[in-house]
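One chain of protein is taken out of this complex; the other chains stay put.
Right after this comes chain A.
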Amino acid sequence: MAEPKEVWITGIGLLSSLGEGLDAHWEALTAKRVNVDETRLAPYVIHPIAPVSFDAQIPKKGDQRQMETWQRIGVYAAGLALDSAGVKGNQEILSRMDMIVAAGGGERDLKVDLAIMNADAQGNLPSGAINEKLMNELRPTLFLAQLSNLLAGNIAIVHGVCGTSRTFMGEEASSIDAARNAVARIGAGQSDIALVGAAHNGDRGDLLMLYEFGEFSLKGPYAPVWARKDKPGFALGSVGAFLVMESREHAEARGAKPYAKLTKVVADLARRKEPGAVTKSLQAMWPQLGATDDETAVITGATGAEPATAEERAFLGEHPGLAVRATGTTFGHTIEAQFPLGLALAALSISRGALYPANDPTGFEVEKAGPPTQIVVMGAGHWQGEGMALVEAVK
């Protein structure tokens, strides 16, 4: 096999509970600001999306109406990424741009759901009545706001990204694999330029259901990820994170500047029935990246859920002195969006010549002096799926 092509990150789009755009995020991270809500869905802690006018990236109200919030967040962040890469509106490039979106499902109509569930609990839901209620009360186009692949579909409609379009699913692992697949395709010359990312809206009672089945949600009061030892769990967060990735040749030919290069992405499916499996998985992946402890820092999507977080911490403990940042402290857990969020913050840090400050009262996160040349982005899903990426400065 020929040497894989170098993959550059030439565009970053971020919309989150902290605001929108790279400057706003850098300023908030530097000020250690966290936007957390302990009351709206109390006792569950969430990180709601910052106030945003979607018009700037989704000009048609008709398009906005066809989407639910998770899709608006994603389409918005995708637009920011295209702007940042300087390809927004460039039909020649967009028409052949590949897209890999990591997605879960969209918002349900909780009012309809709760009415049906209450009727049934009280014995007032005759057999077959559920059909009639769903037929009469569901908004016909809500389905399109729920389908996983319709985030990509809306990005195609609103921004014209029309090469290939693939939606990966499967919680945290889906976006690790999205990045891995994009890097593999660009590296092998199967793709020149790709839009990769995910979106998540944490302000969703319907979504909390799934995670509460497994008792994974953080209940108030809020605590930073590394300070949840006695009360594990994650607070759902709100993030749209998209990256434009392209081959170095393609970027240079169009005069695009890189934020960083994405050297390698690896992923695993540890057999978690065995204790310590996450630690072992991370130990096995680390040497594949070629990172060196002296130079690198780690941005992790550690969820705060156990035992995954403790097992990840055991791995990190084997690399003392490594500067670690847990995005979950600031942004909450955004499931599919956590890994692209980590990639975005790693590329941003490298481009700004500094790792943003630690935000951890336990002292596990330490400061890092000087400009980072390497940052490892790490993810261990709350229930399954592990991965790592190496983001490096372009020499």
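Here is the rule we go by: a contact is a pair of C-beta atoms (placed from the backbone, for glycine too) under 8 Å apart; a residue touches a chain by one contact, two chains touch by 3 or more; residues count from 1.
FYI, contacts and distances are computed from a predicted model.
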From "NAD(P)H-dependent oxidoreductase subunit E", "Component of SufBCD complex, ATP-binding component of ABC superfamily", "ABC transporter permease" or "3-oxoacyl-ACP synthase", the hidden chain's UniProt protein name: "3-oxoacyl-ACP synthase"
Sole residue of A:Leu147, A:Ala310 or A:Val394 that reaches the chain not shown, by the stated touch rule: A:Leu147
Contact partner of the left-out chain, one of A:Gly214, A:Gly290 or A:Gly317: A:Gly214
Sites on chain A contacted by the missing partner chain, in the whole complex: 1, 41-44, 66, 99, 103-105, 108, 110, 113-114, 116-118, 120-122, 125, 127-132, 134-135, 138, 140-144, 146-150, 152-154, 156-157, 160-171, 173-174, 176-177, 180-181, 184-185, 188, 190, 205-206, 208-217, 267-269, 271, 381, 383-387
